[in-house]
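One protein chain is absent from this view; the other protein chains keep their places.
First chain written, first letter: the chains are A, B and C, and each begins at residue 1.
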Amino acid sequence: FISTGGLPPASRVGELVAEAHSRFRTVELGANSTVYPALTRVPSELFGICVAGTDGEIFSVGDADREFAVMSVSKPFIFALICDLIGPTGARERLGVNATGYPFNSLTGIERSQNGRTNPMVNAGAIATTSLAPGDSMDDKWTFISEGLSRFAGRGLAVNEDVYASASETNFRNRSIAWMLASRDSIYCDPAEAVDLYTCQCALNVSARDLAVMGATLAHGGVNPITREQVVRPETCHYTLAVMLTGGLYETSGDWLYEIGLPGKSGIGGGIVTVSPGKSGLGVFSPPLDDEGNSVRGQLVAQFLSQRLGLDLLVSSPSG
Amino acid sequence: FISTGGLPPASRVGELVAEAHSRFRTVELGANSTVYPALTRVPSELFGICVAGTDGEIFSVGDADREFAVMSVSKPFIFALICDLIGPTGARERLGVNATGYPFNSLTGIERSQNGRTNPMVNAGAIATTSLAPGDSMDDKWTFISEGLSRFAGRGLAVNEDVYASASETNFRNRSIAWMLASRDSIYCDPAEAVDLYTCQCALNVSARDLAVMGATLAHGGVNPITREQVVRPETCHYTLAVMLTGGLYETSGDWLYEIGLPGKSGIGGGIVTVSPGKSGLGVFSPPLDDEGNSVRGQLVAQFLSQRLGLDLLVSSPSG
Amino acid sequence: FISTGGLPPASRVGELVAEAHSRFRTVELGANSTVYPALTRVPSELFGICVAGTDGEIFSVGDADREFAVMSVSKPFIFALICDLIGPTGARERLGVNATGYPFNSLTGIERSQNGRTNPMVNAGAIATTSLAPGDSMDDKWTFISEGLSRFAGRGLAVNEDVYASASETNFRNRSIAWMLASRDSIYCDPAEAVDLYTCQCALNVSARDLAVMGATLAHGGVNPITREQVVRPETCHYTLAVMLTGGLYETSGDWLYEIGLPGKSGIGGGIVTVSPGKSGLGVFSPPLDDEGNSVRGQLVAQFLSQRLGLDLLVSSPSG
Partner (left out) sequence: FISTGGLPPASRVGELVAEAHSRFRTVELGANSTVYPALTRVPSELFGICVAGTDGEIFSVGDADREFAVMSVSKPFIFALICDLIGPTGARERLGVNATGYPFNSLTGIERSQNGRTNPMVNAGAIATTSLAPGDSMDDKWTFISEGLSRFAGRGLAVNEDVYASASETNFRNRSIAWMLASRDSIYCDPAEAVDLYTCQCALNVSARDLAVMGATLAHGGVNPITREQVVRPETCHYTLAVMLTGGLYETSGDWLYEIGLPGKSGIGGGIVTVSPGKSGLGVFSPPLDDEGNSVRGQLVAQFLSQRLGLDLLVSSPSG
């Protein structure tokens, strides 16, 4: 009962990935995030692309192995781990799945919500998701989170200590969100601990290749196409991609879908992931962001490859 | 460059459509819309389902030919006609494509918007869409609208005069929306005329079969699979399905996607349409609505058939 | 059961009014309203001040007899007429009396309100107030409004036809407000007629002297201190001044009160009125407005005279 279809032949995928890199590496719009000094210092010209097929083939170009802070791109993967653990009904009840219509860090979105639930792709829902990590201690919870994300990537991910330190000192808005959630019974461990775990999770280092493999895992019924490990159940992928479509690019998720037709998630570290169910994951790394906080080149690559690789979920042809 | 895959064998589709009908016809939750007397009077037990394949095969059961007011289900099809006419860039600039986070008839959503644009699936964006109908006179504009929707259905659609009369007398909120759009330069003909055209458009009668064929047209690169007429361009289907995914069920669009994984649109007349690109359109008619104003049985059928017919866009399997 | 106290001796009042004029006539900040061409064309240097004591003494300087469009300064006086007619309980039930926290022309303020009520000092509440004008025809209603306002001024007020014509062509936002009120059962005659009456009411010409007398009437238990006519009941003055304090300067009413300590109301025609219960009314006319749409010099004069004439309602002295 699944969609069929696959990627074009490997040689064609390789050509298109290379073409995307050469076509967009000259685009010099946008600027690194200034939220944390450690993000501002990353060389802006770094640019890596990787496509991971569900058959395990990897197509990468440029700085695809360069590590950077995963930031918000961690959100869908943590959601997948928690949804897999407590089930899609419990996850929706505790976290919400609709668009808020408000920015990623909004308190109004929580306040307007009937029950304090938002969406796992915005900070409120993401912190609530992280607060559901099982474990009797912070260490246990962190092990769940870091090992879970590492299983998606197929290798052990480590924390970027610079980013973690900066973020810990300045995450006032996330603390406000966590206490607001607490006042509405929508956070599921100590709020200060939830913020700390979330800050740490966002500071994990990944590469474009990691993001591609992580995305490909969601495109492959929850099985990592490299390690062959079943990271989450097949149905969990459906639910994760649903919340990504709804809120992956926050209040411009509609624009993203209009342009690209695939689930995606971006982070202010310059990473972006998109998922083509049954086919592939795409990871891009390029630090300069647009005004909405999304990697400029990352979006261009995603749009180009969505069209050229035939990934767009919404396209049809009368001859097809 | 398109997704491949198709429906199960015809006999299996027929069985599943019949099973959906027998399974859900005993569900007696919800109540007819009380917005207009003409909607309240429709027999609640009416229940029709139709699947139209992109190959032109029709699978229908129950009251699939019974006519009812299309209401908001007209929105994606009018958007498709206008988007086809002025192009996706122009359509986005004039109408907006992101989720508003506010109810379908909200003025706040317009007021909060930077430029008065919303989404073609909520009333504000839908009235603005209708206001873009070409023509020097109301008659010309109406001809564009009614003939365009009729081309999607593959037959001439007629106005339900009762619904039109009731709606014309009580559409205060839509008039408020239209004048608000005017104050923000976001409506493109006389506001009172736009509301009248929109009211009339929503009062067109369709059947579940019509909705299935209309949806199948968007699933088939814009070609009506029965009449073989090219109603809109292939790429227009992508853009139309994108706005449906973002806002087709208003502020519960995330819930719909979480459950069903397909673009859909419902109306208070009891109709609901879902689209499976490359495969089929589904139309359901059952008047009783839930508290959010969506057909109870319509949603159950959509979820059942999305799973059993393998339509869900977000599912994948490690076995390929 | 009333506050006592009065103005300083007449000669001192005269001196202070003259001083206010000479002190602020060199202030050249702000700009005429650009909302209507007829407002933009008014010579910016016009500057009139008038204080009317409750004993009937008039202190005026500069262009205090020059006529200009009353615009929003009509709101408290129409409210007084309607409140006097239907009583304070009925007026509050139908119109609301709390601050909305939203701009004067906001639809969100109406949408957020539990029952569609706002405040008679913002457009929504003001249009609703006007819609309560008694009469079987537009002519009758208009007679009630124009004669009522004229009784406050103590002379017959006439419509500024230029302003009325401009406003009638461009009052889209007010039409949106009126239909929104209709959708929430918060307007009390035909919405289009209410907007027309309101537009006409705002286009009435007054002078700074008129405003002073109108204000003095509210300061004098509802008796016009010049004509000695009882325009409204004494208790109506209390209720009118209460809504002025709450919303007279829209979302900056708190700033006004912080600076001036008196009920006031401004209009984009450049007029401003303040009321000192038991003592006097103050009218100022100076077209250049600040970014919030309030007469720059008008506010300066009000603050200066509130202090120097001992009008501030919130001041006390341990020696007093």
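Heads up, the rule we're going with is that contacts are C-beta pairs under 8 Å (C-beta built on N, C-alpha and C of every residue); 3 or more make two chains touch, one makes a residue touch a chain.
What you are looking at is a predicted structure, and each value in this text was computed from that prediction instead of being measured.
J.: Omitted chain: which shown chains does it touch?
T.: A, C
J.: Of the residues A:Arg112, A:Arg155 or A:Arg233, I need the one that contacts the missing chain.
T.: Once the missing chain is taken into account, the touching residue is A:Arg112.
J.: Have a look at C:Ser60, C:Ser74, C:Thr100 or C:Asn174 and name the one touching the chain we're not showing.
T.: Hidden-chain contact among the options goes to C:Thr100.
J.: Specify the residue from the set C:Met71, C:Leu241, C:Leu289 or C:Ala302 that touches the hidden chain.
T.: Candidates C:Met71, C:Leu241, C:Leu289 or C:Ala302; residue touching the omitted chain: C:Leu241.
J.: If the missing chain were put back, which residues of chain A would it touch?
T.: Per the touch rule, chain A residues meeting the hidden chain are 106-108, 110-112, 172-173, 175-180, 182-183, 191.
J.: Could you pull out which residues of chain C are in touch with the chain that's been left out?
T.: Per the touch rule, chain C residues meeting the hidden chain are 1-5, 54, 88, 92, 96-102, 109, 112, 119, 218-223, 230, 234-235, 237-239, 241-243, 245-247, 251-255, 257-258, 261, 263, 277-278, 307-310, 312-320.
By our rule, only the chains that are shown with their structure count from here on.
J.: Chain touch graph shape: choose line, ring, star, complete or other and state it.
T.: Basically the chains just string along in a line.
J.: Upon optimal superposition of chain A on chain B over Cα atoms, what rotation angle is obtained, reported to the nearest 5 degrees?
T.: 180
J.: Could you please state the distance in Å, as a whole number, between where the Cα atoms of chain B are centred and where those of chain C are centred?
T.: 48
J.: Report the inter-centroid distance (CA atoms only) between chain A and chain B in whole Å.
T.: A distance of 31 Å separates the two centres.
J.: Centroid from C-alpha atoms only, then distance chain A to chain C, rounded to Å. What do you get?
T.: Averaging C-alpha atoms per chain gives centres 55 Å apart.
J.: Multi-chain contacts only, two chains or more: what residues does chain C have there?
T.: Where chain C is concerned, no single residue meets two or more other chains.
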